[in-house]
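For this view, one protein chain was removed and the others were kept in their places.
For chain A:
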Amino acid sequence: MFVCRMKENGRKLCFVRASNMSVVKQALTIAKPLPEKGEEVYIVVKSGIVLHMAQTERRDAPELPDFSLLKRIARDQLIFLLEQLPGRKDLFIDADLMSPLDRIANVTILKQHEVDKLYKVELKPIVSISDQLCFLIRPRIQTVKWISDLVNSDKAAGRFRKYKIIFTPQKFYACETVLEEQGVYGYITTDEWNFYILPLDDDILSLELPEFFRDNFLEGDQRWVSTGGGALHLLQSVYGSFSKVYGIGRCAKMVYETWREQMEDGDLRTKQPEFAKVFLIDRDVDFITPLCSQVVYEGLVDDIFRIKCGSVEFGPDVTSSDKSIKVMLNSQDKVFNEIRNEHFSNVFGFLSQKAKNLQTAYDKRRGMDIQQMKAFVADELKGLKQEHRLLSLHIGACESMMKKKTKQDFQELLKTEHSLLEGFEIRECITCIEEHINRQVSMIESLRLLCLLSLTENGLLSKDYRSLKAQYLQSYGIDHLLTFANLRQLGVLVEQQPGETLTVMESKVGKLVNDKTVGKLTDAFSSLAKKSNFRALSKRLALVPKSGDEYDLRVPRDMAYIFSGAYIPLSCKLIEQVLERDGWTGLEEVTRMLNGHEFAVTAGGNSSEARTKTDAQRIILVMFLGGCTYSEISALRFLGKERGCRFIVLTTAITSSARLLEALLDNHA
């Protein structure tokens, strides 16, 4: 074993050369001075593979709070609610609540509480013969209408049953009004299950509310604002209060306000806090990042196989058998945990090294006597087998992803995407997108590139907008007129408006005058107001590294590695900058370009100095309103390692380019 230490640009580097990984790990645990605090460790294994070990071996990373408690709380409350309807009952569950429910309870638990049969809510006539029906649903008008019809048809048939609706995470007045209007109010009891947060992993918490995005940002409906505040309030009640809150975005501000009010209302206990800082960010502050192709392993798996509630289903092409396997993807999976944040190009090398190690471990059996063999079987074999299984799954997944990515001229799209981010050869990009549309390749991919084009270029030239839109409608259906209207409303795919001077006029004319032409003008300006200013932002924050620079993806130097070194995610860069400056000072120009709504507040009170030195000071909660991607989570994990802190992501849902765009499609009834 050979160790070499050096300093470079203030970074302490340590290179370890070893014959294989297990030797190194042993060495790292035995030899105490290795690694030193704050040191980045690179391990060079014989085969030439460099492993970046700073993450796992760094000893000063703070411990994360135990979020499994949140699951227990939710489960207890659900059981309590089920008991409110004593006796045997059938339970109808909203389709999108099934996976979250699976994570906190199971059928046995439900059966123990006299749930007879389980059904999925399908908005169709039901077959249940039970005398008691319980509905576990999201507060949606459509579902409540369906339940009302059900009750009314039972009444008409002279059938007597007891009904109970459990709304989660809360009930809405609009839903109760439906019950009233349909004449079933009073026949149905309603309740709330405040299941705000589902922990998906050690550092990922989700509200599992994908509709938050469309409701809030497209429809302008603030129904989930207080839910966001409620989630923060819950965290605070369980894990202690925060010392500082930063945020940017309209929704972020409102969520903060509702949270603050709940804080004032509720009884807060004094408790050693487990977080230091909170950062709230609206999804519409940065649409570019979620629209980029994900190339970090976890993000790529999500883009291709769709991770649902922390679990993924690998089909026969991955498992190389005739059945699909569902796998939980989280830090419990040792193999996955080591590759999840790696750039895809590194993963193969890592997995093959891992496979070799596994072989070596298996090979130990040779030449063992009976006693040794016994010990081997008892102590190691199970672990090895488990590792073996996981390894073969991830290798299978990699292969399958490679196949898919080469089939879809992935490289060409990636090149286009990078050119757009760089602002380079835009004409060629447009031609490429056009061809993609003409060939009727993936409808979502085409839309994704169109949006990236508009966001990076501050809108499309009129001529281009018209022609691309027409071609899009020809290729994917004229119904998408409605999709285009949505994208325009949101400001992600817009036509450039000539002349900025009109803005002044518009503000003079104001909203008070109701005239058709003014209406049109206002339309034009609302899209102007949302313009993304990406080029200027990118320059100001150095989001796009200079091209020509070699970027070694095996040794990431900044968060850009999650996009092959082409782009540092704006959302994460903002978080980094604000934490570094402890506020928004010096970022005035940036926030102006992001349409403002930034804030930073410090908790009042006197206890702040008491907890300056605790681990908690280095745990930062980032709340994404409208969803965040796995790539952003990887970037934050990287940032955490760099800065010796840990990030916990609280998101309304995990999103991706496809999910984000699908939420905006309107080509179906």
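Everything that follows uses one rule, which is that a residue touches a chain if its C-beta (ideal position, glycine included) is under 8 Å from a C-beta of that chain, and two chains touch if they have at least 3 such contacts; residues count from 1.
Basically, contacts and distances are computed from a predicted model.
> Select, from "Septin", "Spermatogenesis-defective protein 39 homolog", "Transport inhibitor response 1-like protein" or "Translation initiation factor eIF2B subunit gamma", the UniProt-recorded name of the complex's unshown chain.
"Spermatogenesis-defective protein 39 homolog"
> Just to verify: which one of A:117, A:155 or A:260 makes contact with the chain not shown?
Candidates A:117, A:155 or A:260; residue touching the omitted chain: A:260.
> One chain isn't shown here. Among A:63, A:76 or A:589, which residue touches it?
Of the listed residues, the one touching the omitted chain is A:76.
> Can you say which of A:142, A:345, A:360 or A:406 touches the chain missing from this structure?
Here the residue in touch with the unshown chain is A:142.
> Given that one chain is not shown, which residue among A:435, A:558 or A:642 touches it?
Final answer for the missing-chain contact: A:435.
> Tell me, which residues in chain A touch the chain that this view leaves out?
With respect to the unshown chain, the touching residues of chain A are 68, 72-73, 76-77, 79-81, 83-84, 86, 102, 106, 108-109, 112-113, 140-142, 170-174, 177-178, 189, 191-192, 194, 215, 219-226, 234, 237-238, 241, 245, 250, 253-254, 256-258, 260, 263-271, 311, 325-328, 332, 435, 438-440, 466, 469-471, 473-479, 481-482, 485, 511-512, 514-516, 519, 523, 596-597, 599, 601-607, 666-669.
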